[in-house]
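Heads up, this is only part of the complex; the chains shown haven't been moved.
So that you can tell them apart, the chains are marked A, B and C in the order they are listed, and the count of residues begins at 1 in each.
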């Protein structure tokens, strides 16, 4: 593995530099576009402050976080399970892949009525939307990962009569881990966006509800402020998951 | 603007207060009416009814918001909701598709406006060679715009270019000066005008409608409805609701400031904007019987434009709820 | 114990093994010598049931076969200790440590394979195979890449273990002296497609002296045979 120093976590400086570039670009663009198209940094910061000092907004954020946490966890577990089934047994792959493809390509508007009737108007359809968009990402990656397991190690495991679960744990999981990781990173990133879009589609609370309201009231600075909060949540979740992975590695290595 | 409370937040708050009041009068049987409403004008009277407990202490009103058609469809199909506020196209479509639903009243009229930043613009004919921004293809504003354009002798595509977008995007483009001519609905019109003083209302569709058709009827836009099941099971309550709703509509028109505060509290719409918009929102209560003429005219126009908009045919009289 | 009859195998278009018949008796050590690419590893694969022959029959193999693979096949994400431990349950800590010491990997128990030298990886594979305690032990050039002393030590260890457990061993090597030291019989394979060209039966271990005339003659015989 190519693990040299440059693979460490983002150094603070580079991160600040990146943030600086983004802000500079934004500032630059505001020179050309009216505030309704691209609100000024200042107006967004003011809005952000307002959001972060109003308790009821924390409840909205909490709702989205909860939906995301449940949806992503279930989606990842189901995706992992299906991916392993598909990767391990050719038959399952041929049977399940069409369903995965349908999950992936059919836009949510097509089945959201069904989801609403089924799960109610309580935000659970949002979780369902997250699950449906997470499962294919994970399952396809994991299934692809199976193709690249070193068959010589599988032979070794067979020779030494590794049980099915032992082969899983010690040969297959470590082999597909890199594929799972990159898929997970993608699912986590898009997950936040999808949670919000799901909320826009099916509820009126959560961050998605707030964004919808801001759209209705034509308050672009509010939309951007909420988007910034989503990005912040993504970073927090990314850090958290990184931390968990590292802890795990520490105890397991 | 000032901090806002969300809709569901508000509804929950109300539920709890209503629940505490229920404990006072345990004797009578409590009932909950579940409403599916959009964050738009017809909802304002409901808010008033909730605040004033217009239906008595035993009747709890629960509000759920719908913003996308899917949510409304689900609400009508899941059997979880009793009453709805919806555009008249939607109620007709649902009825024509066999959903057991009745139009109880028409409560919103007009609300569609022609907005422009062009000081020279006077009549539809001035649009020749220009681009008009219209929210939502095949919506009533689109049908009406095209109707007026054709009345003015303009052909869409050759004389006038129509660009469709969602109402948010159209509003933003008008507000930022990227678009010069657009069709907008209240309350976004008021919000929009306050954000850019170059913009003005060139005319309301209402006036155009009356001018072109040489009538003094108005354009009905939205109404309130209930499921057949709810009406059958609660005939008295339905009548009571109808009466209280009429009163609440009057109240909103008479007390725009208070209504604005309610809208901000429950719907997240800015109070000032709502207050300013109320006179333009065309809130007026009419039973379907009283509005028969206007409804027929509207449905006829839409049917001729695109029958699919109203579910394929002009709805039968069975759609209209009649207290008698 | 192991009985192979008329085994042939093609890989792709290439005939790799042709009509191989031989047997390994219970508790016997058989060495296989043959040119590089003649199909020795393929033969090992067939015996360990990792591949199936095109024709012929293989019989008498129980279920517990251990193998020192030519290409090590250690789990890259597990330590030396774990790689050994995993092949047998329950874990026998004392035995693992004993084997790790025997192959000279003490101190490297928690190293990952990529942190080991080539020879050390090989030794880890040897320790693993011994730990498994198979009825049949297959060794594909097991002492390749070990230095002079280690190789000698490993040979002694193999003989020691063998004397204690009397398992059957099939042993692929390129070192004639290794084969002469450790085997009861030597099979010489031809160039690809591999056929058995010659079988050499060696004297009893007890009266085998590597410096003796007998062994020297045998060594010379083998060399002439394979170079000739």
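A few comments on the model shown:
Basically, a residue touches a chain if its C-beta (ideal position, glycine included) is under 8 Å from a C-beta of that chain, and two chains touch if they have at least 3 such contacts.
Nothing here was measured: the structure is a model prediction, and the numbers come from that model.
In terms of the labels on screen, the copy numbers for the complete complex are A x2, B x1, C x2.
The definition used in the following text is that only the chains that are shown with their structure count from here on.
Chain centres here are Cα means. That of chain A falls 50 Å from that of chain C. Rounded to a whole number, the gap between the C-alpha centres of chain A and chain B is 37 angstrom.
Note on chain placement: the centre of chain B and the centre of chain C lie 85 Å apart, centres being C-alpha means. Looking at chain C, no residue sits in touch with two or more other chains.
Looking at chain B, no residue sits in touch with two or more other chains.
By the touch criterion stated above, chain A contacts chain B in their complex at residues 33-37, 50, 54, 56-57, 59-60, 109, 112-113, 116-117, 120-121, 200-205, 209-210, 212-213, 215-220. The part of chain B that touches chain A in the complex is made up of residues 1, 3-9, 39, 64-65, 67-68, 70-71, 73-75, 77-78, 80, 168, 171-172, 175-178, 188, 191-192, 195-196, 268-270, 273.
Residue ranges on chain A touching chain C, taken from their complex, read 1, 152-153, 155-156, 158-162, 166, 170-171, 174.
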